[in-house]
Structure formats: structure tokens, C-alpha cells
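Can you keep this structure in mind? I'll have questions shortly.
Here is chain A:
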Amino acid sequence: MMEFLAMGGYAPYVWGSYLIMAGLLVVEMLQLRYRRRSLLAWIRRMARLRAQEEKQ
Partner candidate 1 sequence: MSERGIQWFRFTAPANFYDLAGRLIPWFAALTIALFAVGLYLGLVVAPSDYQQGDSYRIIYIHVPTAWMGMFLYVLMAAYAAIGLIWRIKMADVMAKAIAPTGALFTFLALWTGALWGRPTWGVYWVWDARLTSMLILLFLYLGYMALHAAIDDRQRASNASAVLAMVGVVNVPIIYFSVQWWNTLHQGASITVTEAPTMATIMFVTLLIMVLAAWMYSVAVVLARARVELLERERNARWVQERLEGGTK
Partner candidate 2 sequence: MFHPLLALLRRDLTLALRRPQDALTVVGFFVVVVALFPLGIGPDPEFLRSLAPGVLWVAALLAVMLSLERLFSDDFRDGTLEQLLLVPEPMGLLVLTKIVAHWLITGLPLVLVSPLLAIQLNLRPDEIAILMLALLIGTPILSLIGAIGAALTLGLRGGGVLIALLILPLYAPPLILGAGAVDAVMHGSSAQAHLSLLGAMMVFALFATPWATAAAVRIMLD
């Protein structure tokens, strides 16, 4: 296992690549999810406001 992690002495380079890649892809997905959620919340709020206005 340690041997695997050491990557024949190239650990910083290999893991530096793979982990950054994994990290950035995850960040991209999280950011997308966040954007989607806040947008949906906003649309719902506006719809509710409009419904209220129409009732009055």
C-alpha cells in the first residue's frame, strides 16, 4: 500500500495531478448543484410572490 502511495518516488507529481483533477471535477459539480438549487429557490419565491399579488 505504501509502495502504491509512493508511486516509485513520483508521488507528489502523480497524486498532485490525480487529486487536483478529482478535486476540480467535484468542485465543478458542487458549484453546478449550488447554482441550480439557488435558482430554483429564486424561481419558486418569485412564483409565490406573483400568486400573492394575483390574489390581492
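One rule holds for everything that comes next: a contact is a pair of C-beta atoms (placed from the backbone, for glycine too) under 8 Å apart; a residue touches a chain by one contact, two chains touch by 3 or more; residues count from 1.
How were these candidates chosen? In short, all candidates are chains of the complex that A comes from, given by their letters.
These numbers come from a predicted model, not from an experiment.
Chemist: Pick the candidate touching chain A in this complex: 1 or 2?
Modeler: Here, the candidate touching chain A is 1.
Chemist: Under the stated contact criterion, what part of chain A meets candidate 1 in this complex?
Modeler: Contact set of chain A toward candidate 1: 4, 7-10, 12-14, 16-18, 20-21, 24-25, 28-29, 32, 35-36, 39-40, 42-44, 46-47.
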